[in-house]
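The complex is shown incomplete by one protein chain, all other protein chains being positioned as in the whole.
And then chain A:
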Amino acid sequence: MPSKPESPSRRVFLRQSLTAVPAVTLLGPGALAAPTAAAAPTAAAADYAPRYFTQPEWDFIKAAVDRLIPSDADGPGAVELGVPEFLDREMEGAYGHGGYWYMQGPFVPDTPPTLGYQLRYTPREFYRAGIAAVDAWCKGQHGKHFAELTPEQRDDVLHQLEKNQIQLKDVPAGMFFSQLLTNTKEGYFSDPMYGGNKQMGSWKLIGFPGARADFADWSEQPGKPYPFGPASIRGDKT
């Protein structure tokens, strides 16, 4: 019968968390709101060799997520935090292979959108087909692949995909954009152990404490700024 909810690892974690309290408190709540871009590493994706994406696809992914969540003076962007690595790892897992989805036919892709995803692509197939289609469109339109376009041109292509204004071969543009944006935000905000959100950069940016998951005392201090930086599942803290 459960009577002692704390596991040893939790006790260790809490002890470690507590040792961090004085230093954080000295900085005061304003420290959380400060831009963190200066302290963040750059080009985190450079060290990672993709397993699923081919080189042209990898170039596309980096060029696309860099515009979806850019690095700027406000804080780190998707490339900086390793979102391309996250995406590549997802493609190799059960999710990428469509393991979470019902994938039996018949498929009726022209179903009203309110009835949900009805394509026969698994996520990894969807990315492969979608990237090829966007690159082909860019080649036809601009004479260059997507990754070779200027940031402004890439933004323009992404806007057109989002609004479903581009006819792509075999891929509904809006759905492909939506898939890419959804997964990019997942990689940006999920625990760093999945490859994105390196050094918990996105959590620091918004002020999410991550896996601290213990607010017994803070629930009784309504309206006070929360002073502690984030913790990850593997126990990293800032």
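What we mean here is this: a residue touches a chain if its C-beta (ideal position, glycine included) is under 8 Å from a C-beta of that chain, and two chains touch if they have at least 3 such contacts; residues count from 1.
Going forward, contacts and distances are computed from a predicted model.
Missing from the rendering is one chain, named in UniProt as "GMC family oxidoreductase" (options: "ABC transporter permease", "Cytochrome c oxidase subunit IV", "Sulfate adenylyltransferase subunit 2" or "GMC family oxidoreductase").
Contact with the chain that does not appear here is found for just one residue of A:P50, A:G75, A:G130 or A:P172, A:G75. One chain of the complex is left out; on chain A, the residues touching it are 1-3, 5-7, 9-10, 13, 33, 67-70, 72, 74-75, 77, 95, 98-104, 106, 108, 111-118, 155, 158, 162, 181, 184-186, 189-191, 194, 202-203, 205-216, 218-220, 222-226, 231, 233, 235.
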